[in-house]
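Quick notes on the structure that follows.
Excluded from the complex is one protein chain; the other protein chains are retained at their positions.
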Amino acid sequence: MKELLNIKNLYVQYNTDEAVVHAVNGVDLIVHRGEAMGLVGETGAGKTTTALGILNILPEQVGEITEGDIVYDGKNVLNMSKKELQAMRGKQVSMIFQDPMTSLNPIITVGNQIDEMLLLHFKELTKEQRAQKVDDILKLVGIPAERKHEYPFQFSGGMKQRIGIAIALVCQPDLLIADEPTTALDVTIQAQILQLMKQLKRELGTALIMITHDLGIVAELCDNVSVMYAGEIVETGTVEDIYQRIENHPYTTGLFNCIPKLDSNEKRLTPIAGYMVDPTDLPKGCKFHDRCPYVTDRCGRENPKAYQNGTHKIKCFRYESWGEGDSI
Amino acid sequence: ACLTGCGGSNNDSGSSGTASSENGGSKTDDSGSDASGAGSSESSSANADRTLNIGISSEISNIVPMSNNVAVANRDGLIVFALYDPLIWYDTVTNTLSPWIATEWSHNDDGSEWYFTLRDDVYFHNGDKMTAEDVAWSLNLIPENPVVTDANIPGFGHAEVVDDTHITVYMDTPFAAAENFFASYHMVILDKSYQEEVGWDGYLDHPIGTGPYKFADRATGSYVDMEANELYWQGEPDIKKVSLRILPDANSQLLSLETGEVDVLQNVSIENCKRIEDIDGFTVDYETAYAVLYMRWGSNSKLDTDQNLRKAIAAAVDPDAINNVYNRGYTKAVGCMIAPGIHCRPEDGTYTPAQPYDVEAAKEFLANSTYESTDVLSILVVAGSKEEGVCKIIQGNLQDIGINAEMKAIDGSTYSTLTGEGDFDISLYTTLPSLYDCNLIYQYYTPGTVSFENSKFEGKEEMGRLALASLTEMDEEARTDIFRQMINIMNEEALMLPLYQDCNTFCFNGDVTNIDAIPGTNVRIAEWKWN
Amino acid sequence: MSQMGLIWLRFRKNKLAVIGLVGIVIMILICFTSPLYISWDRVVTQDLLITNQPPSVQYPFGTDQFGRDLFARVLRGGVYSLSSGFIVMMGALVLGLIFGSIAGYFGGMVDIVIMRLMDVFMSVPNLLMAMTLIVVFGQGITSLWLALALSSFPALARTVRSAIMTTRSAEYVDAAHIYGASTTKILVKHILPNCIGPVVISATIMLGSTILGIAGMGFLGIGIASPTPEWGTILSEVKDVIRFYPYLGIIPGTAIALSVIFVNFMGDGLRDALDPRMKK
Amino acid sequence: MSKPVIKTKNLTKYFKTPRGLLHAVESVNLTIEEGKTIGVVGESGCGKTTLGRVITRLEEATSGEVYLEGKEILGLKGSAKRNIYHDIQMIFQDPYSSLNPRLSLGDIIADPIETMGERMSKKDLHELVLSLMDTVGLPPRYYNQYPHELDGGRRQRVGLARALALDPKFIVCDEPVSALDVSIQAQILNLLMDLQEEKKLAYMFITHNLFVVKHISHNIMVMYMGQVVELAEKNELFAHPSHPYTKALLAAIPQPDLSSRGKNRELLAGEVSSPIEPKPGCRFSPRCPYASEKCRAGEIPLKEIAPNHYCVCTLFSN
Partner (left out) sequence: MVKYILKRLLLLIPTFFLLTLMVYTILSLSPANPAFMRLGTTATQEQIDEINHELGLDRPLLVRYGTYMWNLITKGDMGVSWVMQTSVYKEFMERLPNTLLLTALALLLTTVVGIVAGVFAAVNQNSIGDRTTMILAMLLISLPNFFLSLICQIVFCLQLRWLPVTGAGSLKHFILPSIMLAASRIAGQVRLTRSSMLDVIGQDYVRTAYAKGCSKRRVVFYHALRNGLMPVITNIGNNVGNIVAGAVTVETIFAIPGVGSMLVNAVRSNDIPQVMSPIIFISLLVCVVNLVVDLLYAVIDPRVKLQYR
């Protein structure tokens, strides 16, 4: 499979009044054409920030990429001109946002919001052709085409998210970034959306970055998984590599252990000890070391490299025996 | 620019040209038409279509005198004597009466009948000839509006037409200053038939008179436009178009003069007049006015009954300082509340002058008075008036002898109510006797008025009696003596405190000439000329 | 660090806001200490021999048309101007809090009636209000205060109302209900303190507009009575001669402008500091 | 069988809206016993929160009764009403908006005691607060801190400490962990369960997370548009989901393992219909694959289909 997106050693920080937030700290991420990558991590791990970085739409004046490259289809996003960026966004890479309630413009009909994508990227299409495409995509996401004249507030959360998906997909992008598309939704609706994404992936062959903190979603949908902690990817591999649950980063193990099981009747859960590190004041060494049950002196001093075993890479000294791999 | 309001006037202009010259030949006054004739024809070619803009500071109170119960005010003289003519003309410079619409007039011995001979060549602005009928009708409007006229011509009966050029006015009781009344802006000649045709509302909409200027257009609060009356019996005035523009803000007035938006300003503050004088191309004319600024005491105040306190105040206030410094010497101190030269006013030196400025004496008076150091006297002035500034100085003067005074700057209507009802300590007001008579004095002390009835000062009875006597005393000597007695009482008991005679001013640019400031308010625009 | 501390931190980062705060504090200090070295006599004593003097050593700001020391008048005038602004603001604040919280907390019919009433108050021009109050209660600083407070409190009441309506449904208010707190306690301890942000902002801005409002009334002759040396009054007293003695106007004008600008800078800074959305 | 703490009878809540009556909670009967947890699950907007608020009297019920240890409480007024809060407390979903940002943590926890508890000296109060903080696992150094300085998990602990301050018997937990990360969620769940054991607390645990509800509850109640559709012991419910809606709900859970990978799920079609003036009968019927005329006919009785397993569905009504 061809490499579509390659993020190399990305550093992003937010310069706020109070402090500098180190949101992304040296992320490497490769996504191939047609592949679904799951990006998992707790709140504040830097998932959204990474995604925004790919589109180069970090909040102006606040968000700053301090280091690294984002190479999309051979071109560095960070060096693109405004025009190139605008042409890339939506057409080649599009994004579904976390909160369907607020990510649609409340005063523009959903039809027009979908149509805008075509207007921006397929200037040659006639009005009728565009209207046809809008109808098609709405049908695809399961919304009656005649409802395109309605406004976002007239739709339920699930439908809004489907409209978000329709917007993202109408230009048939090569890469779709879905930022927690189901977190705000009910389980039953969430299942519908996941079903839809699966179907799209199958039918359109779109590459996908699925951002979530729900390990269940990843298991169901993705080919590869990257686990993020404090702005770093600490583990990456195929779904199988990770869900085998034999060799995992201690953090990943911790995540798995926190989730109550449906089939066991254990009385207590095993949460990860301690709290997420403060992104304004990152510790030296492995970011996870003060919560890690396997911590050694070395962890506090030195940030582990990525150790690789086939497709499986882990940033933890426990897997030093695997041998150093490409950075992640 | 806005002179198209009256369509009829344009049609008339051709024929009226001849009428004008005819009239000019027959007139008897000294308007100097010969001398100005050449000049006027010359200038009219350059300025024929030019409008003379005059800036005034407030709205005209009543554009048709006698049409209703609203008094024309002093400040309206400018327009009233442009649109209308009185029966007799009062020259405020010489203080003489001269023939006007009435070529001759006289009265019987007891003053109960007045006989007028009228001009035969006077036309209204609509071309109607003025008749004796019009004059008598106009006079007979007086009793219909008692509120305005009672105070100005008490005892008026009615007027009757004798023949085409003669009328007789019958007085129920004689009034000594009736002559002055016939020369005042309270009594001008209106067109009877026109009124009957359009009613008073129509008349107010488009007034018609016999004056040198015809009404053209008006916007309430903004301007009154006038055009020269070609039919005017004294000849058409030199300036053909006049616009009176209401500019309430003093700075805007000055700026408008400087930019040429207005050509003439009336009654600019002395301070600003001095400045205009310094600018090239502008002229200022000053004249001491008959209007006097004086202090009065409220009938419900301590001051009404406490002579010592009144005297203390009178001695504490320094009119000269106000005159010389605040008014830069352009106002004049007076010894009584009536300006010299006014009808029946006793000569200076023949009456007891007002309490002079003397701080020591003031303190002594104060010590003998009922004033307590915690008392705060209220000084009433109309907000935004010149008196506000003067009041501040007086406050300072009173402070010097230990009297606390607070200024109450209030709107005109509250001012009149409070002064009328006597609910104040001190009030400050500038007034011109509207009849150029000592009428101010008797107006204050005529029994029956609310303010007089309310007050309790010592000489009240005597003042009331004298006031009534002054109304009907036809003999000037005797009448002057009555006023002398009244003024003596007033000054001895400090019933009023006259401060100074005001100053009338005109500021104008180099394009106009012949503008004279006069002591009174009956200014004649008709005499002004383009340069 | 407390909430206040954080706000202060954000506030401090805003240069203009700090300038505003420092500026207004300096003005307050200068003006309010002036009675210590400027006697009332110096403020009101007239000397007609030295009218309209330009600035000099003896009269740093010159003298006005009554020969009064403008320096003394402007400094002492600040006491009146600034405290007027403050008093009107407090008055409007009290009224606004009362009406706004009643309308916002109880809602329904009470809300509708109060808000209609506020509409009525809002459409009476403050000038008319001042003029009539002056006529009824007599000219004086209190009438002006009352008029300005009456015509400006509806805006505050609205702010308070909408702030309360959003705060009212916060979960911590429910929590207070759940441990039996009374309505008054909930309003005073839990709701109002959390509405204070937008209210404080409107109030600071009101401070500036009050100072201007009094000056405007002075222009129309319904300002504070002489010889009280309020800035607006000083300015309107000289308005007719201002062109020829510009310093008479420039000095009180600058005082007004500075105080208004400072107060507004401060208000803007507070707004930004209180509203995390604005943060950089 | 232990004694019931809370019992409701036909508890109903309608909201007046401009478009008509909104049936938020319809005739709910439930019993919560001492030391037990009842989990309430259902879609967003199905009336879970409203049910909790009606029981705690934050919202006045339209009809029905609520018994606190056998005493009816909906009719209480004034101080009698307030006194129920010695026994009933609530913790809220949003750890951000449920704490007054202007008060320090110490004040927040002390406030209920000052309002409702017996009078005590400042010092005693301080100590009581510290011990409460200790109970929920907050170190004393937080006493003078403000909510915004804390992360969600710690804030939720403060909310819990506040609820415990009056030593209640019953706590309504309205989605207390939905806003939290999985690891924090686990901490809070552990804490809740420890406290329950220690103090014999009864919980009504509202959530839509089925993993969580399974973990913490003893009994589970499934709601759909204001109606209770199924009520059972948790293992029974997960083993034998009976109502079509419960089945769909359980089927929708994405499992964090590779078991369901690649499989297509059976999905519910359609969206939730409006709860305003709903049609009579089963409200799930428009989306139900088994719906028949009977379902729309009218009231469907609650049926005990297995011991302690109740279901409201025509499939079981005869």
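Labels A, B, C and D are assigned to the chains in the order they are written; within every chain, residues are numbered from 1.
As a convention for this text, a residue touches a chain if its C-beta (ideal position, glycine included) is under 8 Å from a C-beta of that chain, and two chains touch if they have at least 3 such contacts.
Everything numeric here is computed off the predicted structure, so don't read it as measured data.
Remark: the absent chain touches shown chains A, B, C in the intact complex. Among B:D120, B:E261, B:E364 or B:E492, the one in contact with the hidden chain is B:E261.
Interface note: of C:I7, C:M165 or C:A257, the residue touching the hidden chain in the full complex is C:A257.
Touching the missing chain, out of A:L4, A:V21, A:I70 or A:I167, is residue A:I167.
For the options A:A87, A:A131 or A:L282, the residue in contact with the chain missing from this view is A:A87.
Of the candidate positions C:S101, C:N126 or C:S143, contact with the unshown chain belongs to C:N126. One chain is missing from the display, and on chain C it is touched by residues 16, 116-117, 119-120, 122-128, 131-133, 135-136, 155, 205, 208-209, 212, 215-216, 219-220, 232, 235-236, 239, 242-243, 249, 253, 256-258, 260-261, 264-265, 268, 271, 275, 277-278, 280.
For chain B, the list of residues touching the undisplayed chain reads 1-2, 59, 61-62, 68-71, 146-148, 150-151, 201, 204, 219-223, 245-249, 251-252, 255-256, 258-259, 261, 383, 411-414, 416-421, 423, 443-444, 446, 448-451, 453.
Considering the complete assembly, chain A touches the hidden chain via residues 52, 55, 57, 59, 61, 82, 85-91, 94-95, 97, 99, 102-109, 116-117, 120-121, 151, 153-154, 164, 167.
Note that in this section only the chains that are shown with their structure count from here on.
With contact taken as defined at the outset, chain A and chain C are each touched by D.
Judged by contacting C-beta pairs, the busier of the interfaces B-C and A-D is A-D. Centroid distances built from C-alpha atoms place B farthest away from chain D.
One inter-chain figure worth recording: chain B and chain C are separated by 45 Å, centre to centre, where each centre is the mean of the chain's CA atoms.
Chain centres here are Cα averages; for chain C and chain D they lie 49 Å apart. Taken residue by residue, chain A touches two or more other chains at no position, since every residue touches fewer. In chain D, there is no position where the chain touches two or more neighbouring chains simultaneously. Pairs of chains that satisfy the touch definition comprise A-C, A-D, B-C, C-D. Residues 44-46, 48-49, 51, 65-67, 131, 134-135, 138-139, 220-222, 225-227, 239-244 of chain C are the ones that touch chain B when the two sit in their complex. Residues of chain D touching chain C in their complex: 53, 56, 58, 82-83, 85, 88-90, 92-94, 97-102, 104, 111-112, 115-116, 146, 148-149, 159, 162-163, 165-166. Interface residues of chain B, counted against chain C in their complex, comprise 250-251, 254, 269, 271-272, 275, 321-322, 324-326, 383-384, 388-389, 391-393, 395-396, 399, 406-411, 414.
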